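One chain of protein is taken out of this complex; the other chains stay put.
Up next is chain A:
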Amino acid sequence: MNMRKRFGLPGSSYVLITLLVVLMTLLLSWFGLAFDLVNIALIFLFPVLLSAVLWGLRPAFYAAVLGVLAFDFFFVPPTLSFSIADLRYVVSFCVYLSVAALTASLAARLKQQLLFSRQREARTAALYELSKQLSDIADLDSLLDGISRQVLRNVGTEIAIYLANDRRRLDLAYGSARSGGWGHGEAERTIAKWVFEHGEAAGSGTSTLRESPGYYVPLRTEDRVYGVMALLLNDGKNGVAPEDQRLLEAIAGLAASAITRIRLADEAKIAHLTAESERLRTAILDSVSHELRTPLAAIIGSATGLIEGDQLFTSEDRMELLLTIRDGALRMNRLVINLLSMAQLESGMLRLRKNWCDVEDLIGVALSQVRDFRQHRRLRVQLPEAVPMVSGDEVLLEQMLVNIVSNAIKYSPDYSEIVIGVQASDQELTLAVADQGTGLPEDEYARIFEKFYRSPAASRVTGTGLGLAICKGIAELHGGTISAKANVPRGTVVTVTLPLPRQSAPPILSHEGRIEEDDRE
């Protein structure tokens, strides 16, 4: 126990008592003549009381015996001899010894009770603290972490917590020892399994497997066992004290109910996700089937028309049908690219090919992609004096920009202006694409980056609801963000931020190996 440490080693108390008695004997023999012998005997009770309070019963007895001997030898005539002239002193010695014994045992018991009440207080405080902590924790890992810290503070040296998985098999969910250490071994698992199956504690200090150096307690609520908490004890031979057992059981009970709570929350989350994915699947089917069928219908219709009625069409009609086929196929191509990108982003298969990217160049490439279908919208680029390079995947960033600008074109009227602005700070680069389209209600701006979400206001324009979701995926892959808000006075601004690397690109070397000075003014 910790308490013992505060008073030093058990042996040192005897040394101190001996020293004290010797000192008192010396002092009393110096002034002894001034005292009556009865007073001296009473004074020798002092070390007995002191040691009873400080060290407990045995040192107190030792002090009593030592006191009697010193009293007899130095003060009772004949002095400097254990022999007693007057037999009445034997009675005095007996009275002295019984008074010493009585007071010592009283004092010692008082001390013991103090100790117990302190321990009890510490345990209650620990439980209270734990229950308070557990009620705030929402994930299993930090829950186990909290329990383990609390338990190790009070009992044991190593802790391992096993939790049952879906197939009712125990997995090691938390181990304070390094892998391969205590708790990871087969022996511990076997005992834990027994405890899990029987729902009662085992190991040192219990009636089952008491030879084991560990103590195993089930994590159980009223109706089920969630797992097992195993402790490697400081002092395996003595077992766990009943108070510690009660503490551990209480902690195990708290842990079990916290685990129930977390599991229930998880299940609720999964149920919600399942419902959500069901909804998504329906949305995907609706959106994709519509987006696939429409261009297919145009392609098949035009092609069969051309084949079957070759003579009926004028050359202008024929060109019209051919353009319909081309446009339908291009539209399907875009859809396929978007679906593939989305699938890649979602599956985590996408590897970034990071490289230094010139933002001005990225914008240029993206604009060249959308130039064909912008009709008469004016695309204006606002660049600061110097644009820092960003570190990223050129192809993906270009795809992101194309998607954002295409979106701006799609949802804004012809002859309106679309402004692509770039701003750079020390930490990040901000790209904003502002259109003068219809805009959206405020609460929809967060939702347009959701997969397959399409604003009801946009239903007359074809689309899958994938483009901006892909942009979000790409921005986040780069450690950046994407958001949208209303433009002033009208339209929408989509803003992308990309983090700038802490250190900028290394200096530019010419092929002669030095920085090349440009001779422009």
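In this text, contacts are C-beta pairs under 8 Å (C-beta built on N, C-alpha and C of every residue); 3 or more make two chains touch, one makes a residue touch a chain; residues count from 1.
Here, contacts and distances are computed from a predicted model.
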Checklist entry - Out of "Chemotaxis protein CheX", "Peptide ABC transporter permease", "Transcriptional regulatory protein KdpE" or "Glycolate oxidase FAD binding subunit", what name does the UniProt record list for the absent chain? => result "Transcriptional regulatory protein KdpE"
Item to check | Sole contact to the chain not displayed, among A:S81, A:S135, A:T190 or A:N355 | outcome: A:N355
Checklist entry - In the full complex, which of A:A122, A:L209 or A:L367 touches the chain missing from this view? => result A:L367
Item to check | Of A:L20, A:L140, A:L172 or A:A329, the residue in touch with the unshown chain | outcome: A:A329
Item to check | For chain A, residues in touch with the removed chain | outcome: 329, 333, 337, 340-341, 344, 353, 355-358, 360-365, 367-368, 381, 383, 389, 393-395, 398, 505-506, 508-511, 516-520
